[in-house]
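Pasting a structure below so you can have a look.
One chain of protein is taken out of this complex; the other chains stay put.
Each chain gets a letter, A, B and C, in the order it is written, and its residues are counted from 1.
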């Protein structure tokens, strides 16, 4: 370990509320980057919009706090344009599952080579407390005066059904465990999804931390992360928040497939000069 | 059966290519509507954009051929505004899974009370043959000169993981079977998803019909459509296209929940006159 | 002795500055005073600096306070963070925490140290102090304090009332020579623009709302999520703005008055569906609360820079109507006009408001909140003979039906279509239907030439402005005319279609024209020029970025500078 977590800290002070779970996520990220000795100039952190999406501003690598819901397309563009970069997408549960849901589906399906970290507080933090797709059924929020009429979704089982090749769950209160998961997510070849339960003390109350801590339980060591059905079962356990690597398989990745296509193209047309390109336009 | 399939036929002639699978879907729809004796003025067919999405123009009920990918939000609006209507959304695989993927996820998750029929030809028909999310890995299309780098998705298993409460698969060549599935889809309380394999003779070749017919196989009668894992297994069988009702459960629906909320609101505030509404704005 | 004063309270998250402003405003409203209350926050999501400014007057007011007469500073560091936003007037009175010595560079102000830190509820204590110092209605404030904590334990209420009384007795109050004089009158309502929009939607008959949260429009969603179900309607929080406006178009197609509310980024996402609403002639109403742009911009601050997007966005020739509102009361009326126009003319209507109007609280009389409501006309059985949904008519408005109506079945789409709604891509049909759709704008212009005009019939200077700029401009010209100048203002409320004839008459009636707006790229000026001639030699433009409210003094300064320098 030659790099130091502090080296990844930008001089911008987080705007998060005191006690916000996102501080823990940020600390894990600093440590994970340091442990993996990621070169700051070869690392890009991309986010959408939300409290959580402010994170890239606090990390001294390349960073892009983009538009609500659009972290994944931007991250995909970065990775395809410059495949040697380490690309990490981050953002909130609303950002990734509501407005950004389609990009989540398709990025996972394409197995694009990025790590996607969702900071899940079961609420819209930045806009002051409306229901997110993860908000549990019946909860009262600013937009659900009579209780949420929709059942909250589990991001991990969705990710698996979308085709993500690596899926894990962490808890922001467990900085060490989360750090290890982040490292694995970044090292995974393909689309790695890490759902981190990261309490919003302001809109979900001060007890969220404690409640999650009580429910959080590491996956049993014998869990076979190659077993899709088992992974799905652990995702949806009643009353338990299983943490750890739920699912991990190896599939061809988008960057690999693009390289493959380039090779096929070059094999098919050994010469591809400008003259070749213009040939189709003349008799 | 007092209604007649012909009664549902508008006087607009379909623009589809001779041999297009969508003719079969349209015929099934006429028959299903007739069998269920749906009142034309209480029935709304909503679609997006694509060859398949032209369908509402051919049906003599209320119809809306809207924007690419947006059939489901519009259908949701129709149903919530006027819950007594029969609302059927239709469209292509590109319409529903590419640009419209997020609405598919959220409409299913909310269990909105509509039937959604996807006419799946594994291609973008109207725009002349680019890859759709359902196009198999390796296929050459207008946009995948070196073979599709992405694996095709199965719409039925996606629908189940999105939270759809009724999921079935049909084949446009089997007008009778498809008619029965449509009837069940319309009668289901909640979000019913019917995937109909509907060959595109122009961009997928003339053999698609035959190939599907060879692979299509009715689900065994003993299949328990309440069993999610069994349903998912049938969705993904190698070399077989299982037709029939894959999955069917009963859950609270969005229309029901909205009614429930209204009741809660009225119970909480027995009087809700305009004066009550303005009370919060004065001391 | 004064008939008007502006006071601000500044502190950190926990200090309750904003709550104090709310209590004070409610109390003043109940006395029949005129109040405009604004808030400001630092970048911190919670617990950072916050401030609250309340302007109180015995006569009507139209702008938030420019310069602050009285200031309560719990903490100078927080005050410093609002540099440039909270400007004490010459000789302003400042009550500040005695343990926190004042910085040196405050200019000509009167500092009164107070031991806020010692008080139990320092914000309520400050209210007592202000009551006594400024002649504010202490009984009403006391009632408002009790009401504010009404749902809490008895002890909490008692403690707060005690803090209030302690403030009332504070000797620091003696330092003030400012006393508000006013006649008590009918109690007023205190409402924000967003609340007025939501109430108006309900009054207009809206029974379906679909929306996605976004600052500074979310209060409309919150209010309707609570109220629509009570009156039999429904409110859906969608997955994004594409779905929101889609559901609105669906709900409206199904015959129910439907709307959404958003801010810039959401309006950008709605561009395509606005086109469908226009082409399929399905009424839709969109409230857009402007904030600082471009992109995510300044989400909590006001600007007038969504104008060109609102009037021109969406590919193709897409007629729509756009209505502006400049204050809370207008937010109410604009909303009902929007529904009336959408329903009658079967097109999308955008209501353009902005953060400063939408989130400030303002007093208004309940009896101002009425407005004629028009219903959608569903074709009668008679009109349904040879029913053509898109029949070409003199006004461009065609007979309409809706699901549930027997015999009215039709199939619509966003393709060009014939009178029956059947897709048709012939040039001649396209030209005919474009003409039909645009003809509706002529009818709207005729029927809704909405605008407000202030000042003399002929003037040396004529100010053109819109939306929330109107308040400061109105106050400024009142002052200038009182001082013997000759200044008028024209404020179109109907933005698309513009009241063109009236605008041209106004321009002709003034020697010089000054356009005032909060958009760096002069969007209003550009837009006006698409419709009317604004000759270069007698037109000047004062356009600056948003992020700071337009001040009455600012307008006066600019107007005065006019003869000296070119502003374009």
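Basically, a residue touches a chain if its C-beta (ideal position, glycine included) is under 8 Å from a C-beta of that chain, and two chains touch if they have at least 3 such contacts.
Everything quoted here is computed from the prediction, not taken from an experiment.
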Can you tell me which of B:202, B:225 or B:243 touches the chain that was removed from the display? B:202
Of A:24, A:50, A:73 or A:163, the residue in touch with the unshown chain: A:73
By the document's definition of touch, the residue of C:65, C:128, C:193 or C:292 touching the omitted chain is C:292
Give the residue, chosen from C:275, C:399, C:421 or C:492, that touches the chain omitted from the document. C:275
What is the set of chain A residues that contact the non-displayed chain in the whole complex? 10, 12, 39-44, 46, 49, 56-57, 59-67, 70, 72-82, 84-85, 102-103, 105-106, 258, 261-262, 264-266, 269, 272, 274, 277-278, 281-283
Where chain B meets the left-out chain, the residues are 15-18, 20, 49, 51, 67-69, 98-99, 101, 124-128, 130-131, 133, 142-146, 202
Taking the full complex into account, what residues of chain C touch the chain not shown? 43, 84-85, 263-265, 267-269, 271-272, 275-276, 278-280, 288, 290, 292-301, 303, 305-306, 308-309, 312-319, 413-416, 423, 425-428, 430-431, 434-435, 438, 519-521, 523, 526-527, 529-530, 533, 535-536, 544-548
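Keep in mind that, in the parts below, only the chains that are shown with their structure count from here on.
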Whole-Å gap separating chain B and chain C, where each centre is the average of the chain's CA atoms: 41
Pull out every residue in chain B that's touching 2 or more other chains. 102, 105-106, 258, 261, 264-265
Among all residues of chain C, which ones touch two or more of the remaining chains? 226, 229, 239-240
